[in-house]
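Only one structure is covered here, and it is reproduced in the block below.
In this view, the complex is presented without one of its protein chains, the others remaining in place.
Presenting subunit A:
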Amino acid sequence: MFTHIFIYRFKCLIRDKQLVFWTLLFPILLGTFFYMAFSNLNNEETFQPIDAAVVNDSAYQHDTQFKSVMENVSKGKDRLFHLKVASNREEAEKWLKKDKIKGFFTSGEVIKLTVKDTGISQSIMKSFADQYRTSSSMVTSIVKENPKALQNGLLNDLGNHRTYVKEVTGGSAEPNNVLNYFYSLIAMACLYGSFWGMKEVTDIQADITDRAARVNMAPVHKLKAFLAGSCAALVILFVEILILLAYLRFGLNISFGNRAGFVVLTALVGSVLGVSFGAFISALVKKGEGLKIALLMVATMAGSFLSGMMFMNMKYLIAAYVPPLAWLNPVNLLTDAFYALYYYDSLHRYALNLGMMFLFIIFFCTGTYLIVRRRKYASI
């Protein structure tokens, strides 16, 4: 009997094109749009060498110290400048005018920096020039007043930077601002699975549909029929989420860290959460299907917004100012579980998220059971 109901519920659900669109195709489309919109977000935050120039006049030729420093900061993978050498000042000014460089240095008694605009690159160039001037002047003064200092390793000490703040990273993964968008998208897709749960309750409550009244008249325990239908809904949603995960991972190259097993487990728990959430809301709200869909849509979208799907900082604002809301938002729990798996080496935070999701699932299932188990209706 269970298998019979499962198979037919599976057919009913999978043939519902609207539901399949919203729970599978829509998240895939949205993920693609996210990818197109956010793919350069991380690149923009990565430091790019500054296009700079130096005037190769006689002063520069003779200032071996400055020449050496400029050559050193303009080579290697982490170089500061993408340095061009201008044969004279006019050529450098021409480059500056044509925006080929952000600014140029001129040697002399004092190192001069010429820029056209203001901006981050120009500020970095100024800081560099200031620091060079300070260090150079300090060495010159010390050498004049205490030449022995050179023998005591002064130059080595000047080259060393010591930091007094110890940096501790949460995990071995690279921080990535964009990932949160995709993780909250998966969470949203899981919660869209609530539509499947809603459909199952709708088709089991005799006071909502005539089909359900007919099922209620059959010699089958109502909860058995509901369980079989919910399993069908869960299988469909879980497969959809796996397809979405595969598309994000292999199609859009979104990283989920190295713990694939836990990622799949999270997808499964998220699917159960989505179906049970929809079933609970559908059982609770006695009005028409339209209102139920609207409620589920609003709850899911609001949860997604608060978990940072539309505005990433929202997640951090909620965590900072209204932390209970972060723990009471199922979408956020799922999003955070994925992020914890990606970023943290420890599973502590992930386990907390998972634990809260289990609590929600127990709450939704118990609530649904208590409402749906009623065997006679006051009105039909």
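The definition used in the following text is that contacts are C-beta pairs under 8 Å (C-beta built on N, C-alpha and C of every residue); 3 or more make two chains touch, one makes a residue touch a chain; residues count from 1.
Please note the rule applied: contacts and distances are computed from a predicted model.
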Protein name as given in UniProt for the chain not displayed, "ABC-2 type transport system ATP-binding protein", "ABC transporter related protein", "Protein phosphatase 2C domain-containing protein" or "Homoserine O-acetyltransferase": "ABC-2 type transport system ATP-binding protein"
Selected residue (touches chain absent from view) among A:78, A:109 or A:210: A:210
Touch with the omitted chain, as defined above, among A:15, A:98 or A:148: A:15
Missing-chain contacts mapped onto subunit A: 1, 4-5, 8, 11-13, 15-16, 206, 209-211, 213-221, 225, 375-380
